[in-house]
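Note that one protein chain is taken out, while the other chains of the complex remain in position.
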Amino acid sequence: MAVAASGTGASGGGLRRLRWSALKRNAKLWRGAAAIALTLVLWECGSRASQQLGMQLPFIGLIPPPTAVLAAWAEVIPQFGYWESWYLSFKRVLAGFLSAMVVGIPFGLLLAVSRYCREIFFPPFEVLRPIPPLAWVPASLIFWPTNELSIAFVTFLGAFFTIVINVLGGARSIDIRLLRAAQSMGATKWDMFWRIVLPASLPSIFTGAAVGMGITWEVVLAAEMISGGGTQGGGGLGFFIWNSYMGGSLEQIVVGMFSIGIAGYLSSSAIRYLGDRCMPWRRLF
Amino acid sequence: MLNNGQGASLGVRAGRMPMFMARIYRRLSATGPYFTLLGLVLWVGTWWLLCEVFSVPRFEKMPGPVVVLSELFSPQPFLGVSVFTEEYYAHMWASCRRIFFAFCIATGVGVPLGLFMGWSRKFRDYTFPILEILRPIPILAWVPLAILMFKGFESPVIFLATLASLYVSTLNTLLGVDSIDESYFRAAGCLGSKPHHIFWHVVVPGALPFMFTGLQISIGVAWFSLVAAEMVSGDWGLGYLIVDAYMNNVTVPMVIGMITLGFVGWFTSVLVRIVGDRMMQWRTRALAMENR
Amino acid sequence: MAASVAVNQSTAPGAAAKGAVSIRNVTKVYDPEGVNVMAVDDCSMEIAAGEVCMVVGPSGCGKTTLLNAIAGFHSITAGEIHLDGELLCGPDKPLAEQGADRVVVFQNGALFPWKTLRDNVAYGPLVRGQLSKRDALDKAAQMLADVGLAEFAEKYPGEVSSGMARRAEIVRALINDPKVLLLDEPYRAMDELTKSIMHEALLEMYDRTRVTMFFITHDLEEAIFLGDRVVVMTTRPCRTKKIVDVNIPRPRDYHLLSSEAFRLLVEEASEAVHEEALKAFTAGERELA
Partner (left out) sequence: MKPETTAAGAPTSASGKGRIELQHVSKGYGEAWERQEVVSDVSLEIAPGKLTAVVGPSGCGKSTLVNLVAGFESPESGRILLNGRPVGGPSHERMVVFQETALMPWLTTYQNIVFGPRIRGDMPKKALHEEAVKLLDKVGLSEFKDKYPIQLSGGMQRRAELARAIINRPKLLIMDEPFRGLDAMTRELMQEFFLRLFEENRRTNLFVTSEIEEAIILADHLVILSNRPARVREVIDIDLPRPREFAMLGSREAYQYKRAALELLHEEAMKSFSEQQSVQAGLIEAISSRGS
């Protein structure tokens, strides 16, 4: 699951430090830029092929060209509704994510620390874990009184399993020498938990949080599309996309997609930043 | 010295039978399994009490375990699906077939892509940024576009599941190539390998462990997006079964769908793991030595 | 500064007269982001065919850079390296080609973990198309048996002890009949006692093949125990500081470790080594601060 934080962080951090001369020589950067530019040009040409050549290319011919997307984006940016959907989606993500953290971290640590708890609670947990979070959507719609609560619940579930598994794994793999060192210096159970187990599992807590955040966005989006789909849903970026789809505005669909991409990227960067702040000893690699 | 050696290995050989017995004995005497059982019973019991016995408000809307199980195993299901109906298997089959196609395409494209990205610096510099830009877009956001781009019911669903697992398998394979120690490349180099030797003898086997971790995650992600896609657009499949039950206001098939999904999802991931262990004998055997 | 020393070490009779390495005024400057780091400064060394040349220096002093230059992993900035009179790398060709005439044994071991010991050993001849698959595997099995690993030929490296893996790795190098064997602190991670057993095994292999060895270490006792000649290097940048000839007859065994001659040699070299170690140590602390 370590996929999430691989490339971008390192190159982003490195960029700031590079001098201009080094930047000029940075082949990686230029190649990346060239590739993106080329993709955009191909996309533009492919989409416009039907107009220019009179023949529609498969797949790509159906997608609006980037210039049209940009125009549509410029159009929605001043609109209040667009930003409101950002706000609503963020609110839902945050609610589900935070509740999953608040419940998941103590639960994971409890499972790690107490053998009995692990033996009793882990099997049901493992039975429920493979069920995709979205499969819970209908059940939760029936169970919870409001739509908002059911979205929050499914979001919570999505992040919860990932966080618990990560916390449990991290806390179980603490170097035994650290525990022993603390023990022989006279640490009580309480000390061991707060001063050893907790800080030692912080890295895996943040890994879990980063992965969980990704899942949270997926789930919020799906829940907005499935439940809110036009009727009583309270907006959100998923709804924005679905609405554009219903309205037949292809450009706006793509705008919505990229908006969510940006939102997801922002939230995972926030977690990465927070992780760096909370774990100064890990920043030094 | 020689004697000593034989003695020791004979000891192990002779000790095999008792070791086997000892293992059974240990299994039975350990508290673990009993607690596991207790945990499961507690969980199902709570479910049962909440939903069926006391009918606690809100929980009463959910079917309890007894209702679900009796429906699941009844030859004449009241609500349409059970292990005896064809429909149940048709849904399962539809989902599994889609996962199979999606997983195969994603692996067939993603793994070579990841290998090449890891192998060639240039190729990676060109492709990685594009992947990084597309990746944060949740799969679900592709749903409308997928419906528009692909005709019919089947292909958009497969497309979404493929896309989801493609990212994971590509990136993990890439990570796998990155994780290979530089000295293996050097060792291969100074033993006189040509580039294609290095690719087949170092890059591919060296990336396998990460690759299979990736594939296991990737099949999970594929199920995740498949369910979502089936729920939004579909006419068949487990995701559809769930959402259809919801639309018709029946809860039991919904829970049956969820249970089935959990089981099938778990089973496929175990399948991937078994294949991985088979292909990485060297790793399984080394791990067995360590864990002893 | 160049301490060019020609040595006419008497090698054993019948030894193959190949694998003479000549390092002439080699300089290597790393240039990461414009900061010049001089790793090797004008280093010269002559290694006779069939000689065991031990290079001792503090860790991070640049001796590995020298080895990498010979093996063709790194380019050099100035100077030239010859092998048996042929130019490996020089001013016009800063990076030597990698080839099976100079095989490296790595610090942490680089047996491919996904191949059995036998497949590992057979790898070199196979990829060069030197032997057919069957012959290569037969020869590999034979050579493994020679060093007492017959039982383990079909095991994966992860299943055998590190000592066995290291022996197999040396066999993997020797099967290619290299001109020179480059060893990069191969026993670094082992404890003292295992090490001493590994040393005896290595000497046994050397006595059979008389292959030229370029052996990097930071352990002076190891160097004197194994080598014909010990070259003490200065800390970064790496130059030759002192050369000690080890005139102890072969075959050698662990009794040597507690002999008078050994003690005298250690005494002779240890001051130079200790001085450099201190220098490297304080430099390291400064760098960290």
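Note that the chains are named A, B and C in the order they appear, and that numbering of residues resets to 1 at the start of each chain.
The rule is short, and it goes like this: a contact is a pair of C-beta atoms (placed from the backbone, for glycine too) under 8 Å apart; a residue touches a chain by one contact, two chains touch by 3 or more.
These numbers come from a predicted model, not from an experiment.
Of the listed residues C:Glu97, C:Asp135, C:Glu192 or C:Asp207, the one in contact with the hidden chain in the full complex is C:Glu192.
Although one chain is not displayed, chain A still touches it through residues 175, 177-178, 180-188, 191, 195-196, 199-200, 202, 279-281, 284-285. Think of the hidden chain as still there; on chain C it touches residues 58-59, 148, 151-152, 155, 159-161, 163-164, 188-189, 191-194, 196-197, 217-220, 254, 257-258, 260, 263, 266-267, 273-274, 276-278, 280-281, 284-285, 288-289.
Just so we're on the same page, only the chains that are shown with their structure count from here on.
Taking each chain's centre as the mean of its CA atoms, A is the chain most distant from chain C.
Annotation: A-B is the more contact-rich of the chain pairs B-C and A-B, by number of C-beta pairs in contact.
Averaged C-alpha coordinates put the centre of chain B at 46 Å from the centre of chain C.
Residues of chain A in contact with two or more other chains: none.
Looking at the complex, you find that chain C touches chain B at residues 71-73, 98-100, 102-104, 106-108, 110-116, 123-124, 127-128, 155-159, 172, 176. Chain contact summary for the complex, chain B toward chain C: residues 181, 183-184, 186-194, 197, 201-202, 205-206, 208, 280-283, 285-287, 289. Chain contact summary for the complex, chain B toward chain A: residues 31-32, 35-36, 38-40, 42-43, 58-59, 61-62, 122, 125-130, 132-134, 136-145, 147-150, 167-168, 171-172, 174-175, 214, 217, 220, 223-228, 231-232, 238-239, 242-243, 245-246, 251, 254-255, 257-259, 261-263, 265-266, 269.
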